[in-house]
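Heads up, one of the protein chains got dropped from this complex, but the rest are sitting where they should.
Labels for the chains are A and B, by order of writing; each one numbers its residues from 1.
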Amino acid sequence: MSELRLTVNGGEHVLDAPVGTSLAHVLREELGLTGTKIACNEGHCGACTVQVDGEPQLSCITLAHTVEGEVTTIEGLREHPLVEAFVRADAVQCGFCTPGQVVSAAALVAANPEPTRDEIRHAMAGNICRCGTYPKIEEAILSWQG
Amino acid sequence: MRRAGVELLRPSSLEELDGGVFVHGGTEVVPLLREGLLVAEQLVDVRGVVPRGVRNGVIGAGTTLAELEADSSIPEALREACRLAASPQLRNMGSLGGNLLQATRCWYWRLDYPCRLHGGDRCHARDGEHREHAIFANDFCASAHPSDVAAALVALGATLRTNRRELPLEELYRLPDGADRRTTTLEDGELILEAALPPVEASAYLKAMDRRRWSFPQVGVAAARVGGETRIALAGVAPIPWRLESVDELDRATPLPRAEWKVPLARALVRRALSALG
Partner (left out) sequence: MARLIRTEKEVEGRFEEVWIVVEEDPLEQWPEGARSVVGRPAPRQDGPLRVRGEARYTADIKLPGMLHAAVLRSPHAHAKVRRIDLAPALAVPGVRAALGPGEAHGLEEEAGWAGAPVAAVAADTFAQARAAVEAIDVEWGELEVVLDPEEAIRRGHLTGEARRSERGDVDRAFAEADVVVEGTYRTQTVLHNSLETHQAICEWQGDALHVYISTQYIWGIRQEVAETLGLPEDKVRVICEFMGGGFGAKNGPDEYTFVAAELAKRTGCPVRCALTRREEHTSAGNRNSTIQRLRAAARSDGTIVALEGEFINSVGWSGWSSPTEGPMRALYACENVRTVTHAAQLNTPPMKAFRAPGFAEGTFGLECLIEDLAARLEIDPLELRRSNYAESNEGTPYSSKNLEKCYRLAEPHWERRHEVRARSGTVWKRGVGMASQIWYGGGGPPSYAWIRLGSDGRATVVTAMQDIGTGTRTAMAQIAAEELRIPLESVDVVLGDSARGPYASISAGSSTTPSMGPAVRAAAADAREQIEDIAEQRGLPRDTPVAEVVGLLEEAQILGRGARGPNPTGMSVLTFGVHVVEVAVDVETGEVRVERVAAIHDVGRIINPLGASSQVEGGVIQGIGHTFSENRLLDPETGRVLTTSLDAYRMPTIADVPEIVCEFVDKPDEHLTNLGSKGLGEPPIVPIAAAIANAIRDATGAEVHELPISREEMLRALEAANAKGRRGAPAAV
């Protein structure tokens, strides 16, 4: 076991976990933040996306002990206007990929508040949605400012 | 990860390096460790010792693909290779150095079949499923090299500096053979630090995939004019990034039966890439 310090959604945590534990596992199991989903556990789907210093990364293949920077999960984006935009646009079906989608989208609009469709598609291509909600996700991001 | 008691080291200088498995972004190493394809008692986080950033045509090996994608000072082929590689999250995490060293996506290798690369005496793809595999140098091992960035840098004539030597990027790679199954010439403890680019007059990267994004190259073609010379390098066609002297070399490709389709595809992309150089 090895000590681990993480800043998540503005809060500091000190934990003990074996080296090799993924950030996703720590978030879900140690911190009870189950909004971040694990769908493949090997970096191929994007469901586990969190932000590290505002940058979307895959928490399932991030070693918790190597995280340098502040982690933002979907729980930290609860009040983001994108949440309402997603709901309004019906950009959710089964919802399992949705937290990851919102995290990636929030990073996109932070860097680029009025992305074009092409920019949205390029930035969101790392979040798989099996239900095919993509057109509505694109609309949600285009209309996020209300 | 199944093994308890993996140690994580964080050296702050090259002198402190002493064995272990190097990890930077972790996008390749972490899944391989988890699958048991890589075994480590010590993980060495090299983010403190590998340079990061671009200065005067020298790219720190710790620079992420996302950073390169966004940098207008670097040649088009490299930028495009980064832009079309992986996914945004993986580009944020993955380093240039790590990308050059990534292993094949060959399903037999990834599923730990006792194939040649794993030290065995067969290439399972030859008589099995090889539709995504190599069309050159595929006698011993038919795996395809998946790195877009490696092909771009080979075409651009990049030179690597490691903690041991300087070498043209092409010399980083070797074809596996009976005596030595490795596809790189990296020694134990050798760490890639930088890639230096010569002045490039023009360059291009074209990539064929079966979905628009987030796919390893079916065929990737990098072309560059460097010092008046035209250089071509391909991803996805051989166990290592593959240089072509001309499009005609494709006539001498040796595809396995279900990979024959890669030849006309490569031909079309090579012609287009050369066209794009102007």
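Odds and ends about this structure:
One rule holds for everything that comes next: a residue touches a chain if its C-beta (ideal position, glycine included) is under 8 Å from a C-beta of that chain, and two chains touch if they have at least 3 such contacts.
Being a predicted model, the structure only gives us computed values, none of them experimental.
The chain not shown here is in contact, across the full complex, with A, B.
Residue-level contact of subunit B with the missing chain is found at 1-2, 105, 107-108, 110-111, 124, 127-129, 131, 208, 210-216, 218, 258, 261, 264-265, 268-269.
In the full complex, subunit A contacts the hidden chain through residues 28-29, 34-42, 44-45, 47, 73-75, 78, 83, 86-88, 90-99, 102, 120-122, 124-138.
FYI, only the chains that are shown with their structure count from here on.
Within the complex formed with subunit B, the residues of subunit A that make contact are 2, 18-22, 41-43, 46, 49, 55-58, 61-63, 65-66, 68, 104, 121-126. Residue ranges of subunit B in contact with subunit A, taken from their complex: 1, 3-8, 23, 26-27, 30-31, 33-35, 43, 45, 47, 66, 83, 86-90, 92-93, 212-214.
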